[in-house]
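The complex appears here without one of its protein chains, the remainder shown in place.
For reference, chains read A, B and C in written order, and residue numbers begin at 1 within each chain.
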Amino acid sequence: MIVILKQNASKEKVEELKKLLLQRGLKLHLSDGEETSLIGLIGDTTQIHEDELKALEVVEDVRRVSEPYKKANRKMHPGDTVIDVCGRKIGGGHFQVIAGPCSVETRDQITQVAKDVQKSGAGLLRGGAFKPRTSPYAFQGLGAEGLKLLLEAKKATGMPIVTEIMRLEHLDLFEDVDVIQVGARNMQNFELLKELGKLDKPILLKRGMSGTLDELLMSAEYVMAGGNEKVILCERGIRTFEKSYRNTLDISAIPMLKKKTHLPVIVDPSHAAGIRFMVEPLALAALAAGADGVMIEVHNDPERALCDGMQSLTPVMFDDVMNKIKRVLEPFGKTF
Amino acid sequence: MIVILKQNASKEKVEELKKLLLQRGLKLHLSDGEETSLIGLIGDTTQIHEDELKALEVVEDVRRVSEPYKKANRKMHPGDTVIDVCGRKIGGGHFQVIAGPCSVETRDQITQVAKDVQKSGAGLLRGGAFKPRTSPYAFQGLGAEGLKLLLEAKKATGMPIVTEIMRLEHLDLFEDVDVIQVGARNMQNFELLKELGKLDKPILLKRGMSGTLDELLMSAEYVMAGGNEKVILCERGIRTFEKSYRNTLDISAIPMLKKKTHLPVIVDPSHAAGIRFMVEPLALAALAAGADGVMIEVHNDPERALCDGMQSLTPVMFDDVMNKIKRVLEPFGKTF
Amino acid sequence: MIVILKQNASKEKVEELKKLLLQRGLKLHLSDGEETSLIGLIGDTTQIHEDELKALEVVEDVRRVSEPYKKANRKMHPGDTVIDVCGRKIGGGHFQVIAGPCSVETRDQITQVAKDVQKSGAGLLRGGAFKPRTSPYAFQGLGAEGLKLLLEAKKATGMPIVTEIMRLEHLDLFEDVDVIQVGARNMQNFELLKELGKLDKPILLKRGMSGTLDELLMSAEYVMAGGNEKVILCERGIRTFEKSYRNTLDISAIPMLKKKTHLPVIVDPSHAAGIRFMVEPLALAALAAGADGVMIEVHNDPERALCDGMQSLTPVMFDDVMNKIKRVLEPFGKTF
Partner (left out) sequence: MIVILKQNASKEKVEELKKLLLQRGLKLHLSDGEETSLIGLIGDTTQIHEDELKALEVVEDVRRVSEPYKKANRKMHPGDTVIDVCGRKIGGGHFQVIAGPCSVETRDQITQVAKDVQKSGAGLLRGGAFKPRTSPYAFQGLGAEGLKLLLEAKKATGMPIVTEIMRLEHLDLFEDVDVIQVGARNMQNFELLKELGKLDKPILLKRGMSGTLDELLMSAEYVMAGGNEKVILCERGIRTFEKSYRNTLDISAIPMLKKKTHLPVIVDPSHAAGIRFMVEPLALAALAAGADGVMIEVHNDPERALCDGMQSLTPVMFDDVMNKIKRVLEPFGKTF
């Protein structure tokens, strides 16, 4: 971290600042220029927030040189983290496809979709029981009943399941869930992240709609700081000015996250696009850019889906996408 | 709501769609053009999500004509809602200043700041006990202890207090809090909003960093749908490409929200700017644009603040801002 | 186009509006609901701007149903446009790689790079002679001299060349240029677009940093309306909140543009990323998502490049990317 001092900073105040920084266990490196004087901070600066120093009268500006995250940082952990969900590996060359409906609706629906996507090669089953909806008047998911149906589908197929949590009090209900999803709107629900950090279960953490990569990594850090290092990051589209699609898939996030962190990175092309015909090209692009997996919405009857039917594939369409993925998996250096 | 049909839509499928819509209790208005055929939906369309219809094969696009919010809508409630907090009125020509430190730090600090801002004319006291921080390694607030100190400051001065909730389990601790704040990061924490809708206490709802006005109003609707209609909206700056200030105050939101809703609208210039010298011009601009109040961070020793010192005013600076506000309150048609 | 009338609109004023619209040669379709009355406009609405109608007292809102562009619209021209540049085809299954340095610097540099990228399989040579730079104090390109050197490299290798125009007065200098590039900052330089519409030469039109797809297509329409239908669209990254890379490649733009228009769509991963290591994954993602080509910056000595060295590949790195592209070209249904 570099502290840039004001041109007219009094010697006394600067000495005070130096004392304060030394007390925090940092070493200081001074550099006095004609126009600008700097203090370089050496040591663990993750404990210091830039704004804290900017509040000081003598400080002109503060620039962070090292990353504010530790456990998620690839510099601390050069090898890829591989997360194993009941034998399905994600990361380190292992590509996984998570598929299923937006919402769990009926026993038949979720079990049938599970069987279909499994046959096509999906490794994990997704399905929403608790749904975050913009309107209080919209369908909010089947809740606990939905979770029960999802677990039945798991039993029927043997597929591990991924589903979203929206409220800490529900945590007990998630005991048999294999991967707990944190939705984009909760990326900075720090209280939720802290509690998930106490579990020993993979967390699929979605990037917020206008969150930066460093913010996503800081949210992963909240979970990891609690002791749970099994975090899967998920790029699901960001908000931009473009109105032709619901969100804009940030494909650049994939190579950059792979550089910044050792955690696996997957992509949700269904939510990113919000439109069925774009799911295939975006899923292939995710693979080409280096993602460790994709999460795709599949519904047996998208026209009658209670939620997000517009972006759901039919099982037949999904099978087609899977075939295309299989054809390029090897040249892109991945295996299922 | 207008449903635009695909050019080649089969008659059969269109009939199916019409039946579906009639079942929802809507009246339909058909309009067949050479190139485009439309169905206008008449009735309560707040129960229908655009995407649900877009999922249908015969539908090209859907355009909402009426607003998706009901209770927050000014059309349903033309007069201004005036919220009374222990005798301090907000809305309907009543302008309130909420002031206090970002975080409660010590008994002396919060009580002293309370007395100072009260003397200058602030009506309510703010202070954070539970703090949402980007980094798990940063100061997270004093928690329950902070709330206790805040209540002591209330006792000492008689000022009603505003403070942020981050977790439903804490709700009991907030019994004597006068206004519960929902932070920007929780604007779409729908589970939290639902519970706050069951209380009989004003809720100060902050706009999310990249939330639209309609999303903010839908979040207010979540609270109001539960029965609690005492919602105060707060514009606190949005995320933009500009890096010179922490956020960009969306001043246009004020006249537009006043048109869309009957709820009071206040502005937080401190968080919007993130820099001390901008607080005064932004507070005055908020008043000029028609806001019902401002929320300003004041700290007795900003250089040693544990949080957001950079944007906090000293009591002396705050007094100066209050004097400027008082001078133009009347020409802008407001009273304290 | 649908005109939504105000609830309390006077009959007289509505009649006036209807007369006005009929005079424009449109047919009208009326739909009177209890709460909302609509007028559907049938005919060529590209001549009407939404805002023009919104200015009227009786109009509540206006929604466009059909696209505002005609010549660029795939509905008017279902087959892919294939652009032939001296025998190199772009579009309709033909994938082209355009490569070369950001700026032309010396005769040796441009000719050597041309030979290198040609050997690796690039079809066209790029190189900037006139450079748009944020700072007036930065290197502004070699100008006319640079164009001359670029033409020499064309002669030496037989590769057609692509270079950017910044000023109408320079048009004469571009006579032997094969493809004229319009940079992102000039996407809405309408006067420039109008003049380029009078040429019979392919125009490579880059999307503005915060331009929408419809705005890009309207800019293409400016060129096409003048008679020049040889427009190649180029996605080069948009501005977002993410600071880890210069721009954010909007990969979703590719399938959506291919749906909206018949024009070829290429991607510039070098400018999108601004960082060398991201060029390969983004180029492959572009191909996977359906792009008709990529434009990649290659420099013989990136560390000494006068411009954008940070994102330039060496010829060896470029050769490696080309090999990866060749390996997946066929499964993605493309040929060089």
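We take it that a contact is a pair of C-beta atoms (placed from the backbone, for glycine too) under 8 Å apart; a residue touches a chain by one contact, two chains touch by 3 or more.
What you see is a predicted model; the values in this text were computed from it and never measured.
Trainee: One chain is left out of this view; which of C:Glu52, C:Asp108, C:Glu145 or C:Glu330 touches it in the full complex?
Mentor: Of all options in C:Glu52, C:Asp108, C:Glu145 or C:Glu330, contact with the hidden chain holds for C:Glu52.
Trainee: Of C:Val82, C:Met310 or C:Leu329, which sits in contact with the chain we cannot see?
Mentor: Answering carefully, the residue with contact to the hidden chain is C:Met310.
Trainee: Among C:Leu28, C:Ala156 or C:Met209, which residue is in contact with the omitted chain in the full complex?
Mentor: Touching the chain that is not displayed is residue C:Met209.
Trainee: For the chain left off this view, which of B:Leu53, B:Ile165 or B:Met278 is in contact with it?
Mentor: B:Met278
Trainee: In the full complex, which bits of chain A touch the chain not displayed? Write them out.
Mentor: The missing chain touches chain A at positions 2, 4, 27, 29-36, 38, 40, 42, 61, 63, 65-66, 239, 241.
Trainee: Could you please point out the chain C residues that touch the chain left off the display?
Mentor: With respect to the unshown chain, the touching residues of chain C are 46-47, 49, 51-52, 54-57, 68, 132-138, 166-169, 185-186, 188-191, 194, 209-210, 215, 218, 221-222, 225-226, 239, 274, 302-303, 305-310, 312.
Trainee: Need a quick check: the contact residues on chain B for the chain that isn't drawn.
Mentor: Touch with the absent chain occurs at residues 210, 212-214, 237-238, 240-245, 248-256, 259-260, 272-273, 277-278, 281-282, 284-290, 324, 327-328, 331-332.
Everything below uses one rule, namely that only the chains that are shown with their structure count from here on.
Trainee: So how far apart, in whole Å, are chain A and chain C when each is placed at the average of its C-alpha atoms?
Mentor: So the centre of chain A lies 31 Å away from the centre of chain C.
Trainee: Between chain A and chain B, what is the separation of their C-alpha centroids in Å?
Mentor: 27
Trainee: Chain B to chain C: how many Å between their CA centres?
Mentor: That gives a centre separation of 39 Å.
Trainee: Which parts of chain C, given as residue numbers and ranges, touch two or more other chains?
Mentor: 241
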